[in-house]
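All protein chains of the complex are present and in place, except for one that has been dropped.
Let's look at chain A:
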Amino acid sequence: MTPCRLAALTLTLLLAGAASAHAERLIVSVSNHRVTVTPNYSGEELVLFGSVEKDAQTPASRTAAAYDLVVTVRGPRADMVTRRKERKFGIWINTDSRQFLKVPGYLALFANRPFDAMAASEVQRRQQLGLNNVLLTQRVGPDYADVVPNDAFRSAFVRLQSQHGLYREDTSAVTFLTPTLFRTGIPLPAAVPIGTYEVEIKLLADGTLVTKTETAFEIVKVGFEQFVATSARQNGFVYGLVTAAMALMTGWMASIVFRRD
């Protein structure tokens, strides 16, 4: 989808939602809607551009400087398990574990200034602003719930994901080029999960949500990578046969090439 068509689509969507009397509109676009993972892929950075469009309903008191933007990028969801090691019988083994259900494999929150400066903690929680406020559902026994941000398993999960560059929070990443035109980079690490990424852009003013919009991009394996990954998953038997045959061929070739008698 070209950025132009996407912008048009976003516009249509927003016009449809105009009945809710939003005084501002957000128009956004990502620099690349289809990131391809090729043999030499080693991470990439996308750029998100957008502009805040005011209209007649915009309160005159609202100056451009009052706008706050939060961009949330969520990668494909998966179930994850976080395990904790404990010392037992003199060795460190996995004992306790928690399962995180349908959590994003990639999660990034970008803003133009610290969340605390933007809105009250109640609003932050409701709008899921910041890694501490994003909903990460855990299975705790028979219950499904998100727990307090300082829960040991939750914070370990977020910390480990952040170490791999998969979870990130940057409250100075969004920059306003003009009072209404903004941009932010979306860094994608090398070990990025394959799939569809949702991008949600929230516009806040005076500590409340004014409007929001969404866009998306996808990360796909193409060509050979795609072929190998799908055949391994879907035709395990044939894939195994081919790999085994490849092993025999390599071994046989080596015995010919290096034959000494």
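Keep this in mind: a contact is a pair of C-beta atoms (placed from the backbone, for glycine too) under 8 Å apart; a residue touches a chain by one contact, two chains touch by 3 or more; residues count from 1.
Following the convention adopted for this analysis, contacts and distances are computed from a predicted model.
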Worksheet item: Which protein name, taken from UniProt, belongs to the chain you can't see among "GerA spore germination protein", "FtsX-like permease family protein", "Xanthine dehydrogenase family protein molybdopterin-binding subunit" or "Probable membrane transporter protein"?
Response: "Probable membrane transporter protein"
Worksheet item: Looking at the whole complex, which of A:53, A:170, A:200 or A:225 touches the chain that is not displayed?
Response: A:225
Practice prompt. Using the definition of touch stated at the top, determine which of A:47, A:78, A:177 or A:220 touches the missing chain.
Written response: A:78
Worksheet entry | Residues in chain A touching the chain absent from view | 37-42, 76-87, 90-94, 97, 99, 101-102, 105, 153, 156-157, 159-161, 190-191, 193-195, 221, 224-226, 228-229, 232-233, 236-237, 239-244, 246-248, 250-255, 258-259, 261
